[in-house]
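The complex appears here without one of its protein chains, the remainder shown in place.
Up next is chain A:
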Amino acid sequence: MIRFILRRLAQAVPLLVGVSLIGFGLMHLAPGGPLAIYTLNPSIQVQDIERIKAVFGLDQPVPVQYLKWATGLATGDWGTTFFGGRPVLATILERLPATLLLMGSALAIAILLGLGIGLLGAVRRYSVFDALATSGALFALSFPTFWFGLMAIWIFAIELRWLPSGGMYELGEEGDPLSLLRHLVLPVMVLALVITATWSRYARSAFLEVLGQDFMRTARAKGMPLRARLLRHALPNAAKPLIALLGVELPFLFSGALVTETIFGWPGMGRLFVDALGMKEYPVLMGLMMFTALFVIAGNLIADIAIAAVDPRVRL
């Protein structure tokens, strides 16, 4: 197992290099760049822009810029932002707790709900509940997230005035867990709605597949009660594809939700990415990409290990 992990980590290195090369290349190939923001500043003239270009190191050939960035990263230096000159890693890490909290709560709620709805839908296939769950999921997946977000704000924040419309804390109440909870409800609700819809569909089909297997019929024939059949036989077998799905979704814990964070003014990674993209803040964009790539690799690795744990046939 340790050898497996080490081998996978070793494989990750060329993968990360590849990802960074493609990302860096595409970013510089795309027209435009961070200096355009200065063109809009009225007192800036072309000679000022040339000067700033040199200060940022953007006047050097792209391969040289890449090597500088990559050697920095290899030695633990994620670079500094163009605008503000702050360390990139600190800029990313300060957004991490907010995103972890938002995405963690949403994913946890959505997965539990999704599993439950999926399981029930599979066991009572073609029942009224199943039909409602299926059409509900279709509804949730068909509407864009920003629409749900604006509706939630309109109904719960502006009309009913039950919950705040955005932010993470009431100003002056920073650190107050109750205030945090109140602010968490709407964005988590909106995010969880969409994730639940996805998960309920996956869970339903995973369970359906298992429920039709011979060993399930055998278990029933020997008189095993439904609850035990589901928990002892169906769940571990249906879990495999779902664990793989979880491995793919794990990186979202860290990359954040672009639209939801923007609408609810949630200070997470998604907002950082949107802002950095708008300003073509290359060091931050590269940092976020590497950060997410790391967690994609980690997520898949963890999923593989977990699958080995639930399935004795899989050996690492």
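Keep in mind that, in the parts below, a contact is a pair of C-beta atoms (placed from the backbone, for glycine too) under 8 Å apart; a residue touches a chain by one contact, two chains touch by 3 or more; residues count from 1.
Keep this in mind: contacts and distances are computed from a predicted model.
Engineer: Can you tell which of "Acetolactate synthase small subunit", "Phosphatidylinositol alpha-mannosyltransferase", "Cytochrome d ubiquinol oxidase subunit II" or "Peptide ABC transporter substrate-binding protein" UniProt lists for the chain that's not drawn?
Structural biologist: "Peptide ABC transporter substrate-binding protein"
Engineer: Among A:39, A:71 or A:218, exactly one should touch the missing chain; which is it?
Structural biologist: Of the listed residues, the one touching the omitted chain is A:39.
Engineer: In the complete assembly, which of A:14, A:85 or A:225 touches the absent chain?
Structural biologist: Going through A:14, A:85 or A:225 one by one, A:85 is the residue touching the chain not shown.
Engineer: Out of A:122, A:263 or A:289, which is the one that touches the chain we can't see?
Structural biologist: Here the residue in touch with the unshown chain is A:263.
Engineer: Among A:3, A:161, A:227 or A:315, which residue is in touch with the absent chain?
Structural biologist: Hidden-chain contact among the options goes to A:161.
Engineer: What residue numbers in chain A mark contact with the hidden partner chain?
Structural biologist: The missing chain touches chain A at positions 30-52, 54-56, 80-86, 91, 94-95, 98, 144, 146-147, 150-151, 153-154, 157-159, 161, 164-169, 171-172, 174, 259, 262-268, 271-272, 274-275, 277-280.
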